[in-house]
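A single protein chain has been omitted; all remaining protein chains appear in their positions.
== subunit A ==
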């Protein structure tokens, strides 16, 4: 569609300036160096994060360093914006076995937080999570628990008692308690993590359905309108990835125990996640497992919801086929 061109960087119109090299890409009148650098930071950070998810800690390092350099250029070396980057660097260093370097990066992050009196609680909680995970890598479990507890407290202050941001801290704490053979504490925490993800995914699903209904209604009402991209306010990539890892880990734990109700809940959550990821095959497979388990339970309150999900999946299956 040959509409008026948008700026390559910020998306605004008009975009009169042409890139001198390729003579194809356009930019808007103010070509701020800052906005270019900011997008470099974003790209570098997501690259580093993706490498880490794939277990490629070594490859993550150069991307993370690039992010650090440009963040410092844009925001300054003492800015709170650098903290997430330092945490990535620490995680990557730990992944390559360089604990000393990881510790240095964490100290830098800690120093920034201590120097910033109005550092948001959300950032502080991330810092403590990073510190906690580092302690786990060092084998210092008690210290790790202290940091993760602080993480949870700060995340609760920032996001609320039932927020999804709190679940990460709980999950790692549960793993520690399991290692220390405090099984009932660990289980209580695992149940809480499952509950948080389950209800978050349920409401994401409902929001997603709502969005689709509105889009359809709009399309029906004005089919000739511009096919504008509507900003997807759903799950971020990071949230999706975290959900996937945590739920798979939970499934692994639950399968070893005799707790069918909890296993069913995890499977249900996973099915919803696969659906939101548009992986209908997997969604159906996992959803059926959840349904079969739930059928056997004495309390069948979840059966209806799982049933609805399966109907949804099947309906969409016939759409796409």
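Just so we're on the same page, contacts are C-beta pairs under 8 Å (C-beta built on N, C-alpha and C of every residue); 3 or more make two chains touch, one makes a residue touch a chain; residues count from 1.
Following the convention adopted for this analysis, contacts and distances are computed from a predicted model.
**Q** Considering the UniProt annotation of the chain absent from this complex, which name among "Cell cycle checkpoint protein RAD1", "Ribosomal RNA-processing protein 42", "Tetratricopeptide repeat protein 29" or "SWIM-type domain-containing protein" applies?
**A** Of "Cell cycle checkpoint protein RAD1", "Ribosomal RNA-processing protein 42", "Tetratricopeptide repeat protein 29" or "SWIM-type domain-containing protein", the absent chain's UniProt record names it "Tetratricopeptide repeat protein 29".
**Q** Consider the whole complex, including the chain that is not shown, and state which of A:152, A:205, A:253 or A:294 touches that chain.
**A** Considering the complete complex, A:152 is the one touching the chain left out.
**Q** Using the touch definition from the top, which of A:60, A:82, A:189 or A:280 touches the missing chain?
**A** A:189
**Q** On subunit A, what residues meet the omitted chain?
**A** 142-143, 145-146, 148-150, 152-153, 156, 161, 170, 173, 177, 182, 184-185, 188-189, 192
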